[in-house]
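Have a look at this one.
Removed: one protein chain of the complex. Kept in place: all other protein chains.
== subunit A ==
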Amino acid sequence: MAIFLTKDSRVLVQGMTGSEGARHTARMLAAGTDVVAGVTPGKGGQVVDFGERTVPVHSSVADAVAETGADVSVVFVPPRHVHAAVAEAVAGAIPLCVVITEGVPVQDTIRFRALATASGTRIIGPNCPGLISPGQSSAGIIPADITTAGRIGLVSKSGTLTYQLMYELRDLGFSTAVGIGGDPVVGTSHIDCLQAFQDDPGTDAIVMIGEIGGDAEERAAAYISSHVTKPVVAYVAGFTAPEGKTMGHAGAIVSGSSGTAQAKKEALEAVGVRVGGTPSETARLMRSVLSAAAR
């Protein structure tokens, strides 16, 4: 099993005819994803040839959904067009919309997030690598060949740290890995993913990767203590980040004494979550947690 994305997911790509969209659609197809349509306004009727498979382009999400039964959308359009693209996915009643684009104005995210919440669409991102259920489907840009299918769930703000942990634990494998994104406001939180992993019979243990900024990790810790019975291992990046500087991700900033890595680590440890000092140590902790559970 997996969360949010399975082998039955029918994926459409908004912005598939752009260079990023085309490149990553080819990779998603190679990972086994059932990409059923592309959407680019004004280009309906075209067909894009990806070698072993051709994918039809529609001018609107509504058309694509009516024709193909798509139930996941992956958004690769430029920042200024993201709000319109997501609004279209929401209007098309897509259950899951994954926004890869980096640099989306935060107020646009707030507005499309409100739209999506009102009509039951789950947003993942923006500014995220998407999600992958190895061996089943990939919606986004997470490389498929660095890991295998297994029973660990992973949720992370960071793309490359996700890859690092997936690679370190590739022999054990993952049910689903979700990159929720590094922006101050994102559609799906650590808590949403923890809840889904807790409820997923295909997931035995959870890796949670956080970073400086905001208090999402502290809130996740509170949630874990009251709702999560599966073992959770965590990693937090940014102990050496200076106050007041944005570290790459728009949301990764320590403001005054809030949002520090130390505070997040302490909050997680206080509820019994083991926190690794480095990505490698985090992987080792996961191994020991799983072997203890197996005994």
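One rule holds in what follows: a residue touches a chain if its C-beta (ideal position, glycine included) is under 8 Å from a C-beta of that chain, and two chains touch if they have at least 3 such contacts; residues count from 1.
One rule holds in what follows: contacts and distances are computed from a predicted model.
Undergrad: Looking at UniProt, which of "sn-glycerol-3-phosphate ABC transporter ATP-binding protein UgpC", "Molybdopterin synthase catalytic subunit", "NitT/TauT family transport system permease protein" or "Succinate--CoA ligase [ADP-forming] subunit beta" names the chain that isn't shown?
TA: Going by UniProt, the chain not displayed is called "Succinate--CoA ligase [ADP-forming] subunit beta".
Undergrad: Which residue among A:62, A:91, A:146 or A:271 touches the omitted chain?
TA: A:146
Undergrad: Which one touches the absent chain: A:16, A:250, A:275 or A:290?
TA: Of these options, the touching residue for the absent chain is A:250.
Undergrad: From the list A:158, A:176, A:203 or A:260, which touches the chain that is not on show?
TA: Per the contact definition at the top, the residue touching the missing chain is A:158.
Undergrad: Write down which of A:111, A:230 or A:274 is the residue touching the left-out chain.
TA: With A:111, A:230 or A:274 as choices, the missing chain is touched by A:111.
Undergrad: Taking the full complex into account, what residues of subunit A touch the chain not shown?
TA: 79-80, 103-111, 113-114, 129, 141-143, 146, 156-164, 167, 182, 184-187, 209, 211-216, 219, 235, 237-242, 245-252, 256, 261, 277-280
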